[in-house]
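Only one protein chain is missing from this complex, and each of the others stays in its spot.
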Amino acid sequence: MMTALYILVLLLAPFFFIGLINRVKALWAGRRGAPLLQTAYDLGKMLRKGEVLSHTTSFIFPLSPALQLAAVLCAALLVPLPGQPALISFPGDFILFAYTLGLAKFMLVLAAMDTGSSFEGMGASREVTFSTIVEPAFFMLLGSLALLTGQTSFTAIFALLNYSAGYSILVKSLCAISLFIMLLVEGCRVPVDDPNTHLELTMIHEVMILDYSGPDLAFLTYAAAFKMVLLGTLLANLFVPFNVAPLSGLLLTLAVWALLAVGIGLVEALTARVRMSHVPQFIFLMTAMAVTTFAVALFFLRGGA
Amino acid sequence: MPQALVGIAIFFLGGLVSPLAGARWKGPLFALGAGLAQVFILPAVLRVLWEGHPLTLAVDFSFPIGLAVFRMDPLAAFFALIISIGGLLTALYSLGYMKMYRESGYSLSTYYLGMGLLIAAMLLVVLVQNALLFMIVWEIMSLASFFLVSFEHHKEEVRRAGVYYLVSMQVGAAFLMTAFAWASTRTGSLDFASFSQVLGGQDLSAAGLFLLFLTGFGVKAGLLPLHTWLPLAHPAAPTGVSAIMSGVMIKTGIYGILRILLIGGVPHLLLAYLVFGLSLLTGIFGVINAIAQHDLKKLLAYHSIENIGIIGSGLGLGMLGLAYGQNTIALFGFLGGLLHVLNHFIFKSLLFYGAGVIYLKTHTREIDRLGGLIHELPVTAVLFLIGSLAISGLPVFNGFISEFAIFAGLARSLTLGSVSLNVAILCGLAGLAFIGALALLCFTKVFSICFLGTPRVPHPEPLTEAAFSMVAPMLVLTVMILGIGLFAPLVLPLLTHVLGQFVPGLGGAEFAGLLALYRRLSLAIAALGGFSLFFLGLRWFLLRGKAVTRFKTWDCGYQEGSSRFSYTASSFAAPFMQLVALVVPQELHVQPPQGLFPREAHYASHSHDLLEIMLIRPVNAFLGRFLGLFTWIQSGRTQQYILYGLIFLVLLIIWIMGFS
Partner (left out) sequence: MSAILIVLFGTTILYIFAASRIEAFIKTLALQGLLLFLLILIDLHEINWWNIALLGLETLVIKTIVIPYFLLAVIRRNEIGREVAPNVSQLYALQIASVIFTFGFIVAFWAARTGTVAQPLYFGISISVIIASLFLIVHRKRIITHILCYMMLENGIFLLSLSVANEMPLLINLGVLLDLFVGIYLFVIFFDLIHAMYDGNNIDVLTELKD
């Protein structure tokens, strides 16, 4: 029963998440902003429409969004929520998580290149370049968590993460910062990319889906938002203890998501897009954090309790 | 065991008859021989893999070799399986591919003779247990592949690549001969089993011997810094040869290292770290250079180097597990490494076959001149896509299964508590993740530039799909990719006995735990498949009755679009190349547009292999200068040389008579 509730909440969260981010940005800019569920209305509209496909594209183009959505949902099967273990869990499942998201990225890039447009090629090229920096850092982060807890699956790690010892808070904070940066990169938010425009300066994710329309675009938008919610869930797991009652776990998770959305909104409102050649440096921050996290975990594990 | 030898002989004979056969019959005869050989080899191989008892045959050769033992233990059976199937698939592929050469007037006798010799020699390499006989068949393998690489010897770059390859192989063979000589003089016997006295143990001489073997076999496998021949030899050879070399032959180097490991027993800790670290560096270096390439086959060659790095890191992890006495970690490491040997053979052969089809149809290997091939070569495109997905290690395909094993093993080792090990594991995790992300970059680039979009250089006439004889091997490989990717728990038990050789005391419980893990992994992957079908169905349902129209790609209002605007491979890779500019030196020839209405502009880039520039060329230059001091000995007169020999002979006889 609780599981079904959790799944429902998880599936509905992306709409609110994006809605909240946009609301925060609008409010900060002095506007009233779109309704919270605007994304849901947009998606509903798109699902009812037909499609326009390009002459240049092949069968890969229409297949890609469905495959991406499937991959992202499959990754969700592996992620636990506070108070609710993951639906499928085994030692090393974080590897499948990362590579399934990688599969989604592969399909996205292929579809983008399929159109033969140089805009989409530009976005694709930058997207894969940034992922080369993000992936190792993500694995290092999870390595630190595995080192700390001695377990290698998401559910087991979060179940054992001791939140009362002093150094564990330090490790978790460092982890959280890195995951936040990863969220910004994977969700294509300022300062990495501007989700509102697709000018040359901000051509990463938005530009890859330029040619999509109708149900395909709906799938893609939802998949992207869902991916952000997934990473947000990992963050929630870091801070909300695992052994709480399911209902309070759910409420705490919602609170963390809301806080995260507000945080992202504020970052988007307050910072400007970093110059394209400086974006890798920004992402390297995540790598540096990850190495630091590992070093801290190693140090405390060897010296402390 | 004798049946397997008969099978090997049939492979060889298939090649031997080709000079006698008519031009159109050489191919089919060789393919027939290859197929017939499978009937003899495969049952023996499968029996050994399934039951675990080695097959032995001892033959007494006269003086120098002595008693030679041919043994097929599970490790040898595993490699023999790969070699044999690889030979069959290449024979089938060559039926269609070599037609191009036959029609241009080449004689295919050399090709098939060399191929038969190569496959027979490779099979013998994994079977013999006698040092001298091993060196003989190793050299035969190197020479046969040299002749195959130099098939188009009227082209200068092919000649140079062939000679470079030959010299590299001889350097490796020199290390091997030194190592074997050292070992056999210490033990007094040429048999491998006797070498365990000198290779086992933790003393310095065992480590030195291991390093010699590692260097010798590493040249063949393509480990850093001895890899420089790979990117030259693979593009120069015809595609069938590249596929066999990349998919099968470099694995004999890995086989050699594994055999030495088996003979030596538990390795020294520092050696395990060395293999692990070197393989990681190899993987990273290989894939970074692959991204910089714009020649399709050279790119695939660098990817082979990368995958050898992945295999080596699996083996290194296994060695670390053995050194620390942790059976589970050793199990994961060796499983990952060995399975990746098989997986790499499958998807690399598939990719090379696809590249061969591209070359056959478009007559170019330059990626930047291709594009839009998916519309004209749909079958090849889909198969190449599956190969690309597999090599990037993505789930549903076989590459993920082996990389998962290595990652899982790495993650488990974090629980051991040794600081140096943890640092190594960190580097391993980060390194392998980096390699994975880079492989993704590279293959999205390759596939999308070659097959998607619009043709960058227009074709004079429309292209037709490849012949069935070329598509059939690719289909077989695709089935294998999907089979291992989706049904891993069914395939893994085949490796039980191979792994049991490396991880002593491997209990049924540990292996059962491994299988249970993979079953849950397959469940998740099956869920992925299920979701995909669901969403595809949903899409179809939603679009029923709705208008789906075709229009041109959104182009921001440009009136005159052109395929020249679309992204090229160098542009795709440019952001990344800027990040790693120190590691991959690039040479640019740029003539920028000048004036208000520029007429002509020009841009060419070429990347160099850093290790070749920093390491190989200075050594070569030094050797050239040093040996140049002795050129006076070579006067060009044969009689003078014979005079040298005569004087030596007389002096030798006098010395033997007088001073012995």
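For clarity, chains are labelled A and B in written order, and residue numbers in each chain start from 1.
Everything below uses one rule, namely that contacts are C-beta pairs under 8 Å (C-beta built on N, C-alpha and C of every residue); 3 or more make two chains touch, one makes a residue touch a chain.
All figures in this text were calculated on a predicted structure; none of them were measured in a lab.
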Touching partners, among the displayed chains, of the absent chain: B
Candidate in contact with the missing chain, chosen from B:V479, B:A547, B:A601 or B:L649: B:L649
Option touching the unshown chain, where B:F63, B:F597, B:F626 or B:F659 are the choices: B:F63
Contact set of chain B toward the excluded chain (per top definition): 62-64, 634-640, 642-643, 645-646, 649-650, 653, 657
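The rule is short, and it goes like this: only the chains that are shown with their structure count from here on.
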Centre distance in Å when chain A and chain B are each reduced to the mean of their C-alpha atoms: 36
Residue numbers on chain B that touch chain A, as the complex places them: 371-372, 374-375, 378, 381, 385, 389, 392-396, 400, 403-404, 407-408, 411-412, 414-415, 417, 419, 422-423, 425-426, 429-434, 436-438, 440-441, 443-445, 447-449, 452-454, 517, 520-521, 523-525, 527-528, 531-532, 534-536, 538-539, 542-543, 546-556, 563, 565-567, 571-576, 578-579
Touch list for chain A against partner chain B, complex: 47, 49-58, 60, 62-63, 65-67, 69-71, 73-74, 77-78, 88-96, 98-100, 102-103, 105-106, 109-110, 113-119, 121-122, 124-126, 128-129, 131-132, 134-140, 142-143, 146-147, 150, 152, 210-211, 214-216, 219, 277, 280, 291, 294, 298, 301-302
